[in-house]
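Contents: one structure, followed by commentary.
All protein chains but one are shown at their positions in the complex.
Lettered A and B in written order, each chain numbered from 1.
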Amino acid sequence: MRILLAEDDFVTRKFMANFLSKYGECDVTVDGMEAVDAFMMAMEDGEPYDLVCLDIMMPVMDGYQALMGIRNLEKERGIPDDKAAKVIMATALNDEKNVKMAFDLGCTIYSGKPINQERFEQALKKLGLA
Amino acid sequence: MAEEFNTEGMLDMYLFENTQLLEQLQEIVLDQRDADCFDDDSINEIFRTMHTIKGSSGIMMFDEITEVSHKLEDVFYYLRESKPENVPHIELVEHVLTVSDFIMGEMEKLSNGEDADGKAGHIVEELDKFLKSIKGNDKEEPVRASENAAPQQFYIAPMATSSSHFFRIYLTYAPDTVMANVHAYKVVFSLKDIAEDLLHYPEDIISDESSGDEILENGFKILLQTQATKEDLQNLIKESYELKKVEIFECTSKEFMAGFDSFGSEILIDLESSVEEIEKRAQENEKEDNVSLEDGGLFIAPDSIPEIKEKKTIAPGDFVIESKGVGKSKKLAKDKNKKIEKTSYISVDIKKMDQLMDLIGELVIAESVVLQNQDLKVPGLKLDNFNKAASQMTKIATDLQDVIMSMRMVPLTNTFQKMNRIVFDCSRKLGKDIEFEMIGDTTEVDKNIIEHISDPLMHLVRNAVDHGIETMEERAQKGKTEKGRITLSAKTESGKVWIGVQDNGAGLNREKILAKARKHELLDPTRLDSSYPDKEVFQLITLPGFSTNDKVTELSGRGVGMDVVVSNIQSVGGTLEIESTPGQGSLMLLKIPLTLAIIDGIVMQVAKTTFVIETGVVKEFINVKRESVVRKPNGEEFVMIRGEGYPMIRLSDLYHIEGGKQEISDGMIVLIEVDGKSVCVFVDYLIGKQEIVVKPIPDYIKRVQGLSGCTQMGDGSIALILDASGLIEK
Partner (left out) sequence: MSENEEVQKQKYVTFMSGNEYFGLKIECVNEIIVMQEITAIPETEEYIKGLINLRGKIIPVIDVRLRFKQEPFKYNDRTCIIVINVDSTTVGLIVEKIAEVVEISEDNLLPSPTLNHSDKAQQDRYVYAIGKVGNSVKLLLDPEKLLHDDMKVLEQVNAEEDEEE
């Protein structure tokens, strides 16, 4: 499985990358813009990411924008929903409004931080990713 | 007070809603415990409850709850569709209660911050057995929803952080320290590995060199949330030549939330950083602007975060961090959120609001009783001081009214947003490409009403996605080039809120509805299909258990919905109108009374009866000459005003009031307009404009068309409130 991580904070990034690499090859970006670029490149190379993990508060482009960008790219290329990448928003913004917005924009898993690893794993299993 | 971290918005919502549902469920079950079987309504209700709990538990990933509610839903689905006889009722009651107790128990654990770790395996088995036993030899299995269709979106609550400690740390540096900010950064860096959350002041210690002076002068302050203990921290932050003093205080989460304010009032945080402002916006729950989910914002440059204070709702792009120095830690919105909520919002029982509203109504009346008191009309009284005091009182009373009204009025934005989510979810699940459009979502509606229309609206929207819009293939076959589109609109129209759910899908299938209705024996067998007008046919779908969809889908195919929709709408005195054109789509139009308790009204007199009409619908008052009135041979009259003819209603004739003026030139014409239709109302004379408190006409009196309520005037007499749209229809 190919995983893309976007996280601007070094410590969290290190932790997440370490955590996610249990499940597959994990590429790391530091902001939303880079993440969308990476996602596009991977698509063009015919090796799209299966799982994208986005922080929400990031420089240049935030997690929501990145999520929209990714969903748009998929839409443009006519990728059916079941083939679309699973997107995880991992964030400390944990109020209902943010959760709703994320889901509206097509996020698959919304995970509060600090990440509950057990649950996270469970969700990945449900999605058939772990 | 570490548990503050555990009260999550999402979990709270989940617990609150489901607790309510389960309480209702138990009430139903216990109510009918001694009956022979559940009645149809209860079966529907229990089924729906389980359906809802299944859905929300799925998103929250409480698997056991999802599983067990799904099973019970199946049982009630079978009961509802196949109506089996000889169901052992007591056994069924026990099953329902077992399930309900199990879920309650799990939710109790959740609300105590524990895991929902109960196992429901045995309950599921029992339910399976039970279902098998009541099915018996029944070969005709109703269509089942896809087995355990897992929701495609999950919410994971953050780790319970109850074991976190909170610290306030003061660092004092030697006065001659060079670049104190860099020293401070070193400390921050060393804490990063153990920090769950970290704030420090001054904030910018990397790019802002003057922060060094600030640190020397006032010290460096850190707020830290961590699993580590005080000893750990003391080991991490060692005093040195530069670092003169390290003070570490454990504090409560509350103090932590309070941010640096708790360090003492002399320190103020400047609110420059964009994150801060974003947080502020995120807290603004009320009066949101339309959230634009357009893709236009995709490449917003980081510095294009404009006038944030104006825009109050979150949108993609709000969370871009403007500039982030290496050592500058992110401040987490949740912390600030809670801090504000704590001081700004309390939740109030809506009943108390109603009571307050009633009291203010009484106050307004009492006020007019005082100000128009007969005793004041003695000639020669000096009332200057009285009048001054009176006008002050009037102003306060008016302000009071405005406040209470605004407390009750809530924009539909949140409700509409929820629908957006539903369209998104459902269309994804169904593989449909659907655009969602909102019109007039800032329309404000009384809180009471919002609560009643949220569920019906959700069902209508789901239905539109599921049944209304065709699949992509079907659309392609039909040659429909445009995208599937669902439009949710709201507007206020003559005291009612009109909420429309419109789709450009297939439209309702008249034949199918009729066929199903025949099958369920809902139609008069002696009437031909063709004798049913469309309107009547479409209304059939609002009967319980009515679903014409061929295949049952997880979303709405079991016919949960239209009956609930209608009963919910009716409970607030609204109506549902259905329009549909085959191949072009359907429109579900809700008309809900906007029961504004206090309205601005024009007071008019006809003989001895006083009438009031809402100021908003009145276009003008006209004195017309007799020649302007034309009487048609059938007795209808119309008035020519500026070359246009308007139908005229004489209130005295309409309501058989004796002694009203007959001569047009003696009275007054009030031109009212609703929904583009105008009518002239002829009254004896106008009394004036006044705020009036709307009271319903007692139920005991049957509804009179054209009257929407009554009110008490300043002198204690009663006036009748005219309903403009009712008059026009009349």
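List of remarks:
What we mean here is this: contacts are C-beta pairs under 8 Å (C-beta built on N, C-alpha and C of every residue); 3 or more make two chains touch, one makes a residue touch a chain.
Keep in mind the model is a prediction, meaning the values are calculated, not measured.
Every visible chain touched by the undisplayed chain in the complete complex is listed here: B.
Annotation: of B:V75, B:L171, B:I237 or B:I365, B:I365 touches the absent chain (contact as defined above). Which of B:Q24, B:S133 or B:S717 touches the hidden chain is settled by the complete complex: it is B:S717.
Per the touch definition above, the residue from B:S531, B:T575, B:N623 or B:S665 contacting the chain not shown is B:T575.
Taking the complete complex into account, B:I657 is the one of B:V603, B:I657 or B:L686 that touches the chain left out.
Within the entire complex, the positions of subunit B that touch the omitted partner chain are 362, 365, 575, 609-610, 654-657, 695, 697-705, 707, 710, 712, 716-720.
Going forward, only the chains that are shown with their structure count from here on.
By the touch rule above, subunit A contacts subunit B in their complex via residues 8-11, 32-33, 56-65, 67-69, 72, 80-82, 92-101, 103-116, 119-120, 122-123, 126.
Residues 8-10, 13, 61, 63, 150, 152-161, 192-193, 196-197, 275, 282, 285, 291, 293, 295, 297-300, 302, 314-324, 329-330, 332-334, 337, 417-418, 420-421, 424-425, 428-429, 431 of subunit B touch subunit A in their complex.
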